[in-house]
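A selection of the complex's chains, in situ.
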Amino acid sequence: MLYHVTMDVKIPQDLPAAERADILAREKAYSQDLQRQGKWRHIWRVAGHYANVSIFDVRDNAELHEILSALPLFPFMEIKVTPMLRHPSAIREDDS
Amino acid sequence: MLYHVTMDVKIPQDLPAAERADILAREKAYSQDLQRQGKWRHIWRVAGHYANVSIFDVRDNAELHEILSALPLFPFMEIKVTPMLRHPSAIREDDS
Amino acid sequence: MLYHVTMDVKIPQDLPAAERADILAREKAYSQDLQRQGKWRHIWRVAGHYANVSIFDVRDNAELHEILSALPLFPFMEIKVTPMLRHPSAIREDDS
Amino acid sequence: MLYHVTMDVKIPQDLPAAERADILAREKAYSQDLQRQGKWRHIWRVAGHYANVSIFDVRDNAELHEILSALPLFPFMEIKVTPMLRHPSAIREDDS
């Protein structure tokens, strides 16, 4: 099942550099692991912003929440979730 | 080059049914033709809304505008355009 | 799977009274049928507004969309969808 | 009498971990006690957010305020209150 998720990152200026680097490294590993599993299906950078637009393909609302709330950057992001489904005009097999 | 586009459809109640059906048929054909060309890369329905989220992969801003302003539903939609690019954590080849 | 849905009704003043009454009768029957099936789990009126807050329990995003877009009042409502899940502090068996 | 309440939690990053854990434990106990009394009738998690949607069934506005303002997380939440009532199409006995 598909969800459209936007994530805006706001890391406080006073977060120590080492802690910041650690969080970002864990975030990247976490994201790439989920991408490999096929659960984080797409991720794009928004031009000019420290933000991304992502598409998740998970079992249900609970699994989506479990994944998002475990993001290392979760305490530093504004997240917006939109449930989606196959569009009747879609022709691409994997857009559902 | 990638663009994230949301389209909210607001067709007036008093549009004659035949005209409405004609516009929708042309919209579908137009969208599917662009999907086949690879320019309208993804399209999803937003749950509970007469709306879609789409990803376009076009040459530049001008081609995006040419495509969107020629949509049969263009006069009846609120459109929001967000320029995007490959995310540094993306692993999928075709997310750029 | 649970969804929180708000529906604000805006019926145009110039809708003929008979058509209006017909839509409202079909809306009520449709809602009560889904309530009996357990898919439209709760519905409450918002005090002072022609609006409701509802909880749906359906299979997935696609079924939610199918149900909402078939509402007789769908063309006359502003709808807001929020995906939900069991709260870790909930004690009531059927809040999930 | 029914009220729809949304609670968005924003705990400051610099709250000491022990104090945070203590507040959360007291919040959970407080919520579950009120759920057992039937006053906090429903509680759901909002997917992707540190937030909940709740339904309260209390005597009046004053009791609702007394309950909400005594929440251990009250100083760290944005709260929105909407008074509700039985919907004329509701069939479930306990939706009022």
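For reference, chains read A, B, C and D in written order, and residue numbers begin at 1 within each chain.
The rule we apply is simple: a residue touches a chain if its C-beta (ideal position, glycine included) is under 8 Å from a C-beta of that chain, and two chains touch if they have at least 3 such contacts.
Just so it is clear, the model here is predicted, and its values are computed rather than measured.
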| item | value |
| --- | --- |
| Total identical subunits in the assembly as filed, 4 in place | 10 |
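Everything below uses one rule, namely that only the chains that are shown with their structure count from here on.
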| item | value |
| --- | --- |
| Those chains which touch chain D and also touch chain A | C |
| Inter-centroid spacing, chain D versus chain C (mean Cα positions, whole Å) | 22 |
| Gap in Å, rounded to a whole number, between the CA centres of chain D and chain B | 40 |
| Chain A-chain C separation of Cα centroids, rounded to whole Å | 29 |
| Per-residue overlap in chain A, given as positions that touch at least 2 other chains | 2-3, 61-62, 64-65, 81, 83-86 |
| Pairwise touch network: line, ring, star, complete, or other | other |
| Touching chain combinations (by label order) | A-B, A-C, A-D, B-C, C-D |
| Of chain C, residues touching chain A in the complex | 1-3, 60-62, 64-65, 81, 83-86 |
| Of all residues in chain D, those that touch chain C in their complex | 2, 4, 27-28, 31-32, 35-36, 41-48, 52-53, 55, 82-92, 95 |
| Footprint of chain B on chain C - complex, ascending | 5, 12, 61-62, 64-65, 68-69, 75, 79-81 |
